[in-house]
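Entry: chain A
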Amino acid sequence: MSSIPLTHILFVSTALFFIGVYGLFTRRNLITMLMAIELMLNSVNINFVAFNKYLYPHTLNGVFFSLFIITVAAAEAAVAIAIIINLYRNHRSIDVEDAQEMKY
Partner candidate 1 sequence: MDISQVLFYALSAMALGSAIMVVISRNPVHSVLWLIITFFAISGHYILMNAQFLGIVNLIVYAGAIMVLFLFVIMLMNLNAETEPQKNKWLKLAGVVAGGCLLLVLVAALKQAEVKGKVAMLETGDIGLIRNLGKALFTDFVVPFEISSILFLSAMVGAVVIGKK
Partner candidate 2 sequence: MFSLETITNSIQQWLYSTFNPTMALILECAIVMLLVIGLFAVLGLVLVLMERKVAARMQIRLGPNRVGPRGMLQTAADTLKLMMKEGLTPDGADKFLFNLAPFIVMIAAMLIMAPIAFAKGFQIWDINIGVLYVSAVSSVSVIGILMAGWASNNKYSLLGAMRSGAQIVSYELSAGLSIISIVVLAGSLQVSDIIASQQTGWWLFRGHIPALIAFVIFIIAVTAETNRAPFDLAEAESELTAGFHTEYSGMRFALFFLAEYINIFIVCAIGATLFLGGWMPLHIGNWDDFNRIMDYIPSSLWFLGKTFCLIFLIMWFRWTFPRLRVDQLLSLEWKYLLPISMFNLLLITLIAIMGWHF
């Protein structure tokens, strides 16, 4: 692994983040938008692990930060799916632009 420069890993994670941002901007389906967010979170995770491994190999902070990000992402996905199902029940669609009223 030492033969791969840090910048290459950072480039991969940056590109993943960009793809996630593009997905978030261009899709209107709530579930696909959520998936784009998961993609962005994962690209951040790669960054944390890479920095930990390359710059501070004696600590574990980066790995733990990624672990907690995964934890938060799991909780977030559960709540978001519950909200999406409720939205679908009320509006019969999960297009973000159909959900214009806060209280239905």
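What to note about this one:
In this section, contacts are C-beta pairs under 8 Å (C-beta built on N, C-alpha and C of every residue); 3 or more make two chains touch, one makes a residue touch a chain; residues count from 1.
The candidate set was assembled so that all candidates are chains of the complex that A comes from, given by their letters.
Everything numeric in this text was worked out from a predicted model, so none of it was measured.
The candidate from 1 or 2 that touches chain A somewhere in this complex is 1. Of all residues in chain A, only 1-4, 6-12, 14-23, 25-29, 31-32, 34-36, 38-39, 42, 45-46, 49-50, 52-55, 57-58, 60, 63-64, 66-68, 70-79, 81-86, 88, 94-95, 97 touch candidate 1 in the complex they form.
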